[in-house]
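Note that one protein chain is taken out, while the other chains of the complex remain in position.
So that you can tell them apart, the chains are marked A, B and C in the order they are listed, and the count of residues begins at 1 in each.
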Amino acid sequence: MTGLIHDSVDSLAALIPDGAKIAVPADYTGVAMELTRAMIRRGVRDLYMVCLPVTGLQGDMLIGAGAVKTNETSAVTLGEFGGAPRFQAGIGDGSLTIKDATCPAIHAGIQAAQKGIPYMPLRGMIGSDVLANRDDWKVAQNPFSEEEDPIVLLPAIKPDFALIHAKKADRHGNVFIGIRREVMALAGASRQTLVTVEEIVDGNLLRDDTTATGTLPALYVGGVAEARQGAWPLAFWEEYPTDEAHMASYVAAARSPEGFQSYVDQYVTGGARAAAAE
Amino acid sequence: MTGLIHDSVDSLAALIPDGAKIAVPADYTGVAMELTRAMIRRGVRDLYMVCLPVTGLQGDMLIGAGAVKTNETSAVTLGEFGGAPRFQAGIGDGSLTIKDATCPAIHAGIQAAQKGIPYMPLRGMIGSDVLANRDDWKVAQNPFSEEEDPIVLLPAIKPDFALIHAKKADRHGNVFIGIRREVMALAGASRQTLVTVEEIVDGNLLRDDTTATGTLPALYVGGVAEARQGAWPLAFWEEYPTDEAHMASYVAAARSPEGFQSYVDQYVTGGARAAAAE
Amino acid sequence: MTDFPSPDEIRTEELLITIIARLVEGCRLVSCGASSPIPGGGCLLARQQSGGAMQVNVLGSRLNNLMTNGGVELFDWAAQGRLDAFFLGGGQIDGQANINLVGVGDYPQAKIRWPGSFGSAYLYFLVPRVILFREEHTRRVFVDKVDFISTPGTSDPEVYRTGGPYALVSPLCQMGFDKVRKKFHLVSVHPGHTVEEVLDNTGFAIDVPDHVPETVLPDRATLNIIRQQISLEIAETYPRFAAKVFPEAVNAA
Partner (left out) sequence: MTDFPSPDEIRTEELLITIIARLVEGCRLVSCGASSPIPGGGCLLARQQSGGAMQVNVLGSRLNNLMTNGGVELFDWAAQGRLDAFFLGGGQIDGQANINLVGVGDYPQAKIRWPGSFGSAYLYFLVPRVILFREEHTRRVFVDKVDFISTPGTSDPEVYRTGGPYALVSPLCQMGFDKVRKKFHLVSVHPGHTVEEVLDNTGFAIDVPDHVPETVLPDRATLNIIRQQISLEIAETYPRFAAKVFPEAVNAA
């Protein structure tokens, strides 16, 4: 495999056209925050953002920057730092179309795409307003039951791009994801996976017995760029913790559109990110 | 977790009652051959044997010993050693009920059980005699298509026991399966997983970062017993190769019921196994 | 004879951990969700008391993580029937045990928007003992009717449902839920609180028996386990919670 390694995260962000369907993971999986900033710099618009199964700062910033038209998610939250202010504002003024889901339903839609099947049945949800507000979901009789047995059918979710941050990749484009197995489903479901990594390493991760089990093969990968501290200010695996002071300052700034814009000016389009991440 | 570690493979085999639905993996996953011999020693009967997705010597021996009533599989073969003689004989005299499948259909049935859903749709199969002979499979319209779009629906496969051989387990019952990820699906689908291992080790495999990714947590496990060379005469991972001379002698013996019985007398109920495995 | 400390020796968090441990007793596998230090502590206490028979998955923990198949594995456990207990909160919980994690006002343009339903619309159906837990017991939380049903408390008989509300635990009381009558009932009131206080702060009707017992406190042995052992186990995942509630243990460690 050649040509998967990009020189910059901005070059990776340039692969994502306006209107793309992107999939992003929960914070524990590894969030490509540097790529998120590059997407905002490039001014991407009209994204359909699927969260597997929830999002936080990444989603809030993309929403705040006006990059997201529709958000399919089970939750948007900054966790102990509180509600996601730009998400809440987007809901409140109707500028964001929300498709509320429940975590396993998004997993099932992604797994359906991974398996190349048009839909997957799933238990639960019947009688909830989550289901009542999803006209793209169906309820049907379980064909293997002789009793009345309704079950929800969830259409496959097929993102154009999955966006993740991981620990390392080799020059072939194989990516070490360790125990974050949801990346396999996300990558299988998506047309291609764009990856930032803490480090690009020599060798072949698939040929090393200690890494192969936790490696996403390059055949799923559309591009890789090195981004040290690339999940900042979020925590990344066991590698580094959340930058709590920065998160608090984000929440304070993002309460207003103007505050959010000045945060972007400072940390996304301006030069303050590198300094803050040190 | 306490009490998952058994002193002997025969004690593990005693957990499997007559009539149980067992699931066994393909040779590359790790086949519990010592446990298979213990099951034949105990004289287990009327098993429903599901193969994920195929079997070889293990299935042929269980069939030859009269332990299997029904076999759901995509193939039974001894690979380069030829056809599986007791399987062929069981088919020929009608004593074995065969449910022919195709590999991904068994994977899908097992994954449906892993996800706790009653069935999973899957592409392919339409127009095949595999499908035509499976009255437990259904074909239905894809409810998400406005065109005519038939798709096969496969019921969940819920084994009572999955039987595997693995490299090591800790005393808590966590089992190292490495890159053999199909074990996760098999274990999730099955009521419990019975495991033989080359070695029982100290410590906790889930807490060691280098092993956690490839570890089946004890919560799926019904029992573990140490069985060094427990896949013999089959190859096991990169650990040891097929005992080719022994396989050839099995194939020669198993051509007739008498030859099979004398093989069993020698290597299963007799004491020759230990010597041969050296 | 069991040695009980006096109520004023016991922190509310310690009492809640004790109650939760009782509620998950006998389970084989329990898990708590994100941002759940008290449920996590209750599960870890129950595991300690089970003598190893119970397995506990703490989301976000490295030492008490039992998931090696990605974020979906918790949900698969539930559908497989392996997960015996889980915890749900809610911006609103109503008298029929419906839960709202989405918002207040008309959907989707809610006046107040919360994060979203997470796994509630699934786990509530499939986990036999779902314990409703909130640290705020007010009429704002416990409402007559939720504005949005993230997940319903009960289902019609044709709906596949092996799980549902098992108990409600708050800083004031413990309630049970009758699935046939679709109604909560008061099980016990915590020391220092009264039935009237519960009723005043609950926006839905509940059944109150003639005699409402006081919640049994942890005995001294249990309290010692919480303070000396469970505190540190919680601290791995929730350092700030542990430092606040168990400063002695955290500082000594």
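The rule is short, and it goes like this: contacts are C-beta pairs under 8 Å (C-beta built on N, C-alpha and C of every residue); 3 or more make two chains touch, one makes a residue touch a chain.
This structure is a prediction, so every number in the text was calculated from the model and none was measured.
Engineer: If the full complex is used, which shown chains touch the chain that is missing here?
Structural biologist: So, taking every chain into account, the missing one touches A, B.
Engineer: Where the complex has a chain not shown, which of B:76, B:206 or B:251 is the residue touching it?
Structural biologist: B:76
Engineer: Just one of A:114, A:142, A:196 or A:242 touches the chain that is missing; which is it?
Structural biologist: A:114
Engineer: Please pick, from A:142, A:196 or A:215, the residue that touches the omitted chain in the full complex.
Structural biologist: In the full complex, the listed residue that touches the missing chain is A:215.
Engineer: So which of A:150, A:188 or A:257 would be touching the chain we can't see?
Structural biologist: Of the candidates A:150, A:188 or A:257, A:188 is in touch with the missing chain.
Engineer: Of the residues listed, B:32, B:112, B:185 or B:227, which one is in contact with the missing chain?
Structural biologist: Of these options, the touching residue for the absent chain is B:185.
Engineer: Touching the missing chain, which residues of chain B?
Structural biologist: 26, 28-29, 52-54, 73-77, 79-80, 83-84, 87-88, 91-94, 98, 100-105, 107, 111, 122-133, 147-151, 179-185, 238
Engineer: Which parts of chain A are in contact with the chain that was left out?
Structural biologist: 1-2, 113-117, 184, 188-189, 206-207, 212-220
FYI, only the chains that are shown with their structure count from here on.
Engineer: Of all chains present, which has the mean Cα position farthest from that of chain C?
Structural biologist: Using the mean of the C-alpha atoms as each chain's centre, the farthest one from chain C is B.
Engineer: Going by the contact definition up top, give me the pair of chains with the most C-beta pairs touching.
Structural biologist: Chains joined by the most C-beta contact pairs: A-C.
Engineer: For chain A and chain C, what's the span in angstrom between their mean Cα positions?
Structural biologist: Chain centres of chain A and chain C, defined by C-alpha means, are spaced 29 Å apart.
Engineer: So how far apart, in whole Å, are chain B and chain C when each is placed at the average of its C-alpha atoms?
Structural biologist: 40
Engineer: Let me have the rounded angstrom distance from the C-alpha centre of chain A over to the C-alpha centre of chain B, please.
Structural biologist: 37
Engineer: If a residue has to touch 2 or more other chains to count, which residues of chain B qualify?
Structural biologist: Each of 115-117, 212-214 in chain B touches at least two other chains.
Engineer: In chain C, which residues are in touch with two or more of the other chains?
Structural biologist: Chain C, residues with two or more chain partners: 62, 68-69, 73, 79, 126.
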